[in-house]
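Then we have chain A:
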Amino acid sequence: MPQNLTAETSSLLEKVCNDLINHLDENQIKDPVMVGIHSGGVWVGNELLPRLALKDPLGSLDISFYRDDFSQTGLNPKVKPSSLPFTTENRHVILVDDVIMTGRTIRAAMNELFDYGRPATITLVTLININARQLPIQPDIIGKTMVLSPQERVKLSGPNPLSLEIIKKT
Partner candidate 1 sequence: MTQSTILIKNGKIVDSTNRLDCHDSIIIENGKITIIGDIPNTFTADQTIDATDCIISPGFIDLATHLPEPGMEQKGTILSETRAAVAGGFTHICCTPDLDPVIDTAAVVNFIHDKALQADSCHVYPIGALTKKLAGEQLSDLFALKEAKVIALTNLRKPFTSNQILHSALAYAATHDLLVMLHPEDSALANQGCVHDGKMSTFLGLTGIPSIAETVALARDLILVKETGIRAHFSQISTARSVEMIAQAKQQGLPVTADVAMQQLLFTEEDINHFDTNFHLSPPVRAIEDRDALLHGINTGIIDAICSNHRPHEWSAKNIPFAASAKGMSTLETILPSLVKLTLDDKIDLNTLLTCLTHGPAGIIGKTSGIKIGNLANLCIFNPTLSWNYSAKNSFSQGKNSPFLNQHLTGRVTHTLVDGKTVYAL
Partner candidate 2 sequence: MQNAVTNVQLNQHGQLRHFLSIDGLNKTLLETLLNTAESFIGMDEQPIKKVPLLRGKTIVNLFFENSTRTRTTFELAAKRLSADILNFNISTSATTKGESLFDTLQNLEAMASDMFIIRHPDSGAAHFIAKSVTPNIAIINAGDGRHAHPTQAMLDMLSIRRHKGDFSKLTVAIVGDILHSRVARSQIQALAMLGVPEIRVIGPKTLLPKNIELLPIKIFHQMEAGLSDADVVIMLRLQKERMQLSLIPSEHEYYQCYGLTKQKLAYAKPDAIVMHPGPINRGVEIESSIADSPQSMILKQVNCSVPMRMAILATVMSSYSEKSKPS
């Protein structure tokens, strides 16, 4: 039975949003741009963007071309073009994803970001943190840290409504 966390999702979003506003204030980050990682990160980004009242539209990254597991899994056939409708050069970038686990997706996303220009700072926001890191990458803002058994995975479905589920692999 998948464990449904829909009710919890909106409160998590709320928490992340508040923490992010505080973080931006504390670090005196002005006029940031927001980039979501396809597809869960884009959904979360679309929720956060209006609450932060940013000037620029949300950017989206499809990191398929930057993944480090091409030799193992090949190319994702549903790859979407990345779209950054603003320049990232010298800007503060808020990078958003739904879940951080190994850190490899974030590594690929940062590589891709740097191919568009040199950002001033990157702030990493994830709704869920699962401590199974394989790379030294830590988010700045986390909704919730979860501990999963090896058979469990967390999945965000969306965009309307956004809903987190824990799925047990059979």
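The rule we apply is simple: a contact is a pair of C-beta atoms (placed from the backbone, for glycine too) under 8 Å apart; a residue touches a chain by one contact, two chains touch by 3 or more; residues count from 1.
Candidates were picked such that all candidates are chains of the complex that A comes from, given by their letters.
Predicted, not measured: the structure shown is a model, and the values here were computed from it.
Asker: Would you mind flagging which of 1 or 2 touches chain A in the complex?
Answerer: In this complex, the candidate that touches chain A is number 2.
Asker: For chain A, which residues are in contact with candidate 2 within the complex?
Answerer: 62, 64-68, 70-75, 77, 79-83, 111-112, 114-117
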